[in-house]
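Here the complex is missing one protein chain, while the rest keep their positions.
Let's turn to chain A:
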Amino acid sequence: MAPAIRMHRAVVLLGRFPALAGADLLVEAGEVVHLSGPNGAGKSTLLRACAGLVPVVEGEAEILGHDLRRHPRAARRRVGLLGHATFLYDDLTVEDNVLFALRAAGAGTAAVEAALVRLGLSGRLRGVAAGRLSAGQRRRVALAVLEARRPELWLLDEPHAGIDAAGRDLVDELVLEAAAAGATVVIASHELERAAALTPRMLVVSGGSVTPAASPGTLANTAAAGA
């Protein structure tokens, strides 16, 4: 089976500056991986590059066996990204947003009802325009899309941010369930304890490269340096 993510000397530019400068990353299918690192280190850019949203301009990059530089669309169909943006249309209702995202991805809509209930978006909320939701509720809608769609590779950028305590536990449940079902999950997060409970494999993004974390203490120091 092809690795979920394979990057070799990958370079990603933000403007003229390299956000990733020759990064190496190997994530096997079915793994859960935690990315840490100071603010501005390139965690979000790495996730967006894995989703094919920012180009890898040098080096090699494969997602689920698809060459990202040559066939980004083929990779995108199999990837789900929860980024800082939630990709919602403010004037559409919660339900319409979820249905559109699933249909656009060519996924079935049978799981919509269960996903909305699971993320606490059933009842009155399903008919509310996304523009009237709180930030936390918007992230729940984005998570409902992932839960209903069940992509093979989940890329989660600060998935706990802005979500209440019950919602944060739910995020962890979804991650563990996705992994149990065989999906690969990459989480960029500053919540070290939560991440440690989800996976033993932790990587540090810093200085444009990706390295294994020596220990949770290293991570804490790195995070503190970026705070």
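Basically, a contact is a pair of C-beta atoms (placed from the backbone, for glycine too) under 8 Å apart; a residue touches a chain by one contact, two chains touch by 3 or more; residues count from 1.
Assume contacts and distances are computed from a predicted model.
Peer 1: Quick one: the chain not pictured, UniProt calls it what, "Methylaspartate mutase", "Heme exporter protein B", "Beta-lactamase" or "Xylose transport system permease protein XylH"?
Peer 2: Cross-referencing UniProt, the chain left out corresponds to "Heme exporter protein B".
Peer 1: Among A:7, A:63 or A:88, which one touches the chain that has been omitted from the display?
Peer 2: Going through A:7, A:63 or A:88 one by one, A:88 is the residue touching the chain not shown.
Peer 1: In the complete assembly, which of A:21, A:53, A:111 or A:161 touches the absent chain?
Peer 2: A:53
Peer 1: Out of A:9, A:77 or A:201, point to the residue that touches the absent chain in the complete complex.
Peer 2: Of these options, the touching residue for the absent chain is A:77.
Peer 1: Tell me, which residues in chain A touch the chain that this view leaves out?
Peer 2: The list for chain A reads 51-53, 73, 76-77, 79, 81, 83-92, 96, 100-101, 103-106, 129, 138.
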